[in-house]
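Below is the structure I would like to discuss, written out as structure tokens.
Yeah, one chain of the complex is gone here, protein chain that is, but the others are all in their spots.
Let's turn to subunit A:
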Amino acid sequence: MEIGMLPISASKRGKLLAAGYTTLHSILRTSTTHLARDIEVSESEALEILNFATRSSDLDKSSGSNANVIHGGQTAWDMLNEERFSSLITTSCLDLDNILGGGINCKEVTEIGGVPGIGKTQIGIQLAVNVQIPLDYGGLGGKAIYIDTEGSFMVERVLQIAEACIEDLSEYSHHFYKDNQAFGVKMHPNSILENIFYFRVCSYTEQIALVNYLDKFVTEHKDVKIIIIDSVTFHFRQDFDDMALRTRLLGEMSLKLMKLAKNFSLAVVMLNQVTTKHIEGSFQLTLALGDSWSHSCTNRIILYWNDDERHAYIDKSPSLKSASAPYSVTSRGIRNSTSSSKRIKMV
């Protein structure tokens, strides 16, 4: 019930307080003309303040009553029904899909981090191709946005993975549909490349600007189903003297990305680097950007080497169990690991 919660400028707030309006309730009791006269602003501005106040008080008033009255809220039952039909993007590796509950979830922000050379960019490219798998084959038939901050997006590799994906789909259709004329895969690797929107970001200001702009971009391109940021760390690691500012900027960026994911039902995948941290007397590996960043994502996956195999470990997730699964990077992209040892390890 505080004036301080209204999204108005500081001077208007000051005027309200000076005129004696200290609570929302007091604003609601007056009319626009009285308000305009008391705090010496125009009628339209007074109307705007009143609207803000009404909205805020509505939220307070109906907390605890039936969900339909709350503006913008949703019951858990409705959410459950929605989630059942929510879309998942496969990673092309069965073990990895299993521990992820079917694949990367749309409407969520997933962070994937690991040492250099473990395959983060590979997973990013694989997801950008897999999101385009047509609906007939159980995919989403959507487009991808690839935000490249390090310059590690190699077009030749995308072509390799796209061709392998199409080959796999043709094999699948041959297997299940005998009359393959009707269900022949009509995709061409070039069309897959065409559906990946690529942005090359060269500084942190461009990165922030791009995340701001994505709202408009995705409204114009409604079939984008995944946004991959490779990597979100690079520009924030250099030339930042003020760490507190960095934390605030990162916080705002991650909030915007979460809003994007929720509003447009798309998946946001952020790739992160590693750094060493001094914990309990020894150095350990941890994902970069600090502790406060680790709260910004919904799910967190760490890629690491286990003996000679690449493994993925679910470090943080509200709905998935902590488990690790092996995967491998082949010339065709991310695939199941070929070792015969026990697969998924529950931790």
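The definition used in the following text is that a contact is a pair of C-beta atoms (placed from the backbone, for glycine too) under 8 Å apart; a residue touches a chain by one contact, two chains touch by 3 or more; residues count from 1.
Simple rule for what comes next: contacts and distances are computed from a predicted model.
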Omitted chain (choose from "N-acetylglucosamine-6-phosphate deacetylase", "Eukaryotic translation initiation factor 3 subunit H", "DNA repair RAD51-like protein" or "Large ribosomal subunit protein uL3m") - UniProt protein name: "DNA repair RAD51-like protein"
Per the touch definition above, residue among A:146, A:264 or A:293 touching the missing chain: A:146
Hidden-chain contact residue, picked from the options A:56, A:160 or A:299: A:160
Residue among A:47, A:210 or A:320 touching the omitted chain: A:210
Hidden partner chain, residues of subunit A it touches: 7-12, 48, 115-117, 121-122, 146, 150-160, 190, 193-203, 205-206, 208-213, 215-217, 231, 233-235, 237-239, 245, 248-249, 251-252, 273-276, 279, 282-286, 302, 304-305, 307-309, 313, 315, 322, 330-331, 347
